[in-house]
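One protein chain omitted, others in place.
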Amino acid sequence: MGWGLMSPALVVLFIMAIAPTVYLVYVSFRHENLLGPGSMFVGWQNFSRVLSNNENWSDALSTVEFVVLSVFFELGLGLGLALLLNRRLPESDLLTALFILPLGVAPVVSALVFRVLLDPAYGWIDYYLQTWGLIGDPIDWLGNPGTAWVAIVGLDVWQWTPFVTLILLAGLSGVPSEPKEAAIVDGAGPVLLFWHITLPFLRPFIAIAVVLRAIEAFKTFGSIFVLTTGGPGTSTEVINLDLYRIALQDFDIGAAAALGIVFLLFLSVIMTQLLGVLDRNTDILED
Amino acid sequence: MKNISDKTGVTEWGVSRRSVLKGGAGLLGGVVASSAIGASMSRAAFAAASKPASLNMLYATSEADSDAIKAALPDFKAAMGFDINLDTMPYNALQQKAFAELASGSSYYDIMIVDTPWMPALTNKIEPITDMVLDSALSADLNITDFIPKVFFDTAVYKRDASNLHFDKTDVVDPAAIKAGGFDIFGLPMQANVLTLAYRKDLFEDPANQKAYKDKTGKDLAAPKDWDEFTAIAQFFTDPGKRRWGTTLMAGAGDWATDDFKTLLAAFGGDGHLVNDKFEAAFDSPEGVQALAFYADLINGKKVTPPGTTSASWDNVATSFSDGLTAMTMNYHDLSLSPTVKGSVAYAVIPMGKSIGPHFGTWMLSVNSFSKNKEWAYRATQWFTSAATQTKALAHQLHPTRVSVYENATKDPAIGAKFANFYDILGKSLAVGVGRPRLTNYGDVDRAIWVAVNDVARGAATPEAALKAAGDQVRDLLKQAGYKAQ
Partner (left out) sequence: MKSLATVLARLALWSALATTLFPILWMLLTSFKQPDISQALPPVWDFAPTWQNYRDVLTGNTYTSQVFGVLIVHTVIVTFASTLVGLVAAVPAAYALARLRFSGKRFAANWILTTIMFPPIVSVIPVFIFASRLGLTDTWPVLVIPYAAFSLPMMIWMLRSSIKQIPFEIEEAAMIDGASQADILRHIVLPLLTPGIVSASLLAGMMAWNEFLFALTLTRSAVKTAPVGISEFTNMYGTQWGTLSAAATVTVAPILVITILLRRRVVEGLTFGAVK
């Protein structure tokens, strides 16, 4: 009975997860030439090329950097916002409703809007930064690796901080008041209060926010693709963009499959760690 | 697992093995017979294929002047009697879509636009039209010798299984000679693009500017003839306080940067093809270093380009010039100024260095080898590239690929009024244009080079180091693709 109820879901997931993986494993050992003759079995060649290509390693590093930076800033800003919103000012409800709007904007759209706003010649950001005297020459945001990173991390932070805020806000609203009041009576200041009382209660929520956000961040494609396309050069190229280029622009399916499998293996290791974090800090995985 | 019973040869589906074999043989025989008949029919069937209700065409957007195509659709319907369903896409998406369609063997698009650098990888998926061209009934009105030979041979003529080779008799377009040489025609050229210089005529003819320039340099203010003059004029017009710069450059990370670089490489005496016929990375040379150093100096040393140049592509520089941000620009099409800028535009061939070799590439209309309407698709491409259609399309800024149409363009006063001397310059530039190398993995080579150009333009690498790194990468890529350096 149980498996019967599960079957529609399992069928869909089979089509989209198992079958593709099987195909990818098959193709990763071949050189598939979709545009001409010459498809053939090549053994480990795709894998050795992928693992010896320096560009792939730097892209892998970029991917990890992107996830770590984004989640870090989203956590910090999200926590700050949640604490502010938790003060229950009269306008908190309205503000919360407005703060979550970025979550609904399609990543492609927000990337395009950011690109236009960051244009050095016409964009409003450089214009206002100059008018307010904060910078001299306009910054070519997408033309320099450092500022391009600021742009992609900034875009992700803009889009997803509300996600973290919501989770942490829910956590904050559940912090019991007695320990707090007792500590205040004992003379504890706001910092100590936060560190010893609030934060421990928030740990499960922080864990959920970080884990969920990290998983999604590893899958980011559209926003980086539209904002920088991996540029300048390959400085903001994350593995997802690399895969897109190899598979759907060069049509070297074998190499893409090999890279994809290596990436999947890496992600499954990460996933195990993340699930472990969730398991230790929360009870949502329990039956 | 289904079992075949050994004793009776009957499978679980109740079909005897013998009958399956018989049926299979019959089927095979039938297939062989019908394909033999089909092959002999196909030649005679050119004229007999039934007219489709509509054909699907994949096209670019403004890179190949889709407006001209859209405007011509009603005339097409009137002349040919069926519709064209037009899908247009911008460059990157178009390339991805074209390759994806062909890689998946889709018959959806009958006619596809192909950019020159894509063709070496696609010779097995695009239909060779040589036989249809030679068919006198089908190609009676083709007038193939009217196509500009240089454009035609660079764009449309390849050897199917050795796509890097060039056909050698390129002075006149002779389909029979092409076929005899083992080559094929893969499409008809539609829009010819070559790098031209555009400048603000009003600024150049302003007496105050002319006097100031003469006082400063002792020379007359006119379209630059060489790169020193180009630099001097660019410096003269640069005034960041007034939001004006000398020129645009497309130094962003993309194909356009490679095109800028190869043009300068040719100007400094190097091989503008980037990879020569011996499969050597010809850009990793003293001329290459000089060209790239000059380029980077304009951006970072003399600062004659507007902000954002190191991430600029075709559309940024077009916008910059049309908004009056620069006095000069180099681009592949005619330009108009935005309504708020009061001025006029004139064109010139790009400056001469030790030599000259503006980048040129052409779009062509090809027939999808999986199309179910190849003959009518071919007729359609004939119509779109005909002299009559191209002449009419001049009003929509199409860059013609036929000699007669160029003559019409330069003689027509209405065209001259609208586009100044653009067509005249276009023709002159095409004559000296330098195309791309024919490599199946040109995309990767392109990328290695544009990364180098962009790095140097941003000041992140020296020309020597960047070109050496790109050269090593390209040598690797050529080896991987099976091109042996000779």
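Per-chain residue numbering starts at 1, and chain names A and B are given in the order in which the chains are listed.
Here is the rule we go by: a residue touches a chain if its C-beta (ideal position, glycine included) is under 8 Å from a C-beta of that chain, and two chains touch if they have at least 3 such contacts.
Everything numeric here is computed off the predicted structure, so don't read it as measured data.
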{"item": "Touch with the omitted chain, as defined above, among B:196, B:258, B:309 or B:322", "value": "B:322"}
{"item": "Touching residues on chain A - with respect to the absent chain", "value": "1-3, 5-6, 8-13, 15-17, 19-20, 23-24, 27, 80-81, 84-85, 87, 89, 95-110, 112-114, 116-117, 122, 124, 127, 131, 158, 162-163, 166-167, 169-170, 205, 208-209, 212, 215, 218-219, 221-222, 225-226, 240, 243-244, 247-248, 253, 256-257, 260, 263-264, 267-268, 270-271, 275, 284, 287"}
{"item": "Interface with the unshown chain - residue positions in chain B", "value": "59, 61-63, 66, 86-91, 93, 96-97, 100, 103-106, 108, 314-316, 318-319, 322-323, 333, 338-340"}
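Just so it is clear, only the chains that are shown with their structure count from here on.
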{"item": "Length of the line joining the C-alpha centres of chain A and chain B, rounded to whole Å", "value": "38"}
{"item": "Chain A - residues contacting chain B, complex", "value": "34-37, 119-122, 126, 137-138, 140, 142-145, 229, 231-234, 248-251"}
{"item": "Chain A contact footprint on chain B (complex, rising order)", "value": "95-96, 99-100, 102-104, 121-125, 252-254, 306-311, 316, 319-320, 325, 440-441, 443-444, 451, 454-455, 458, 460"}
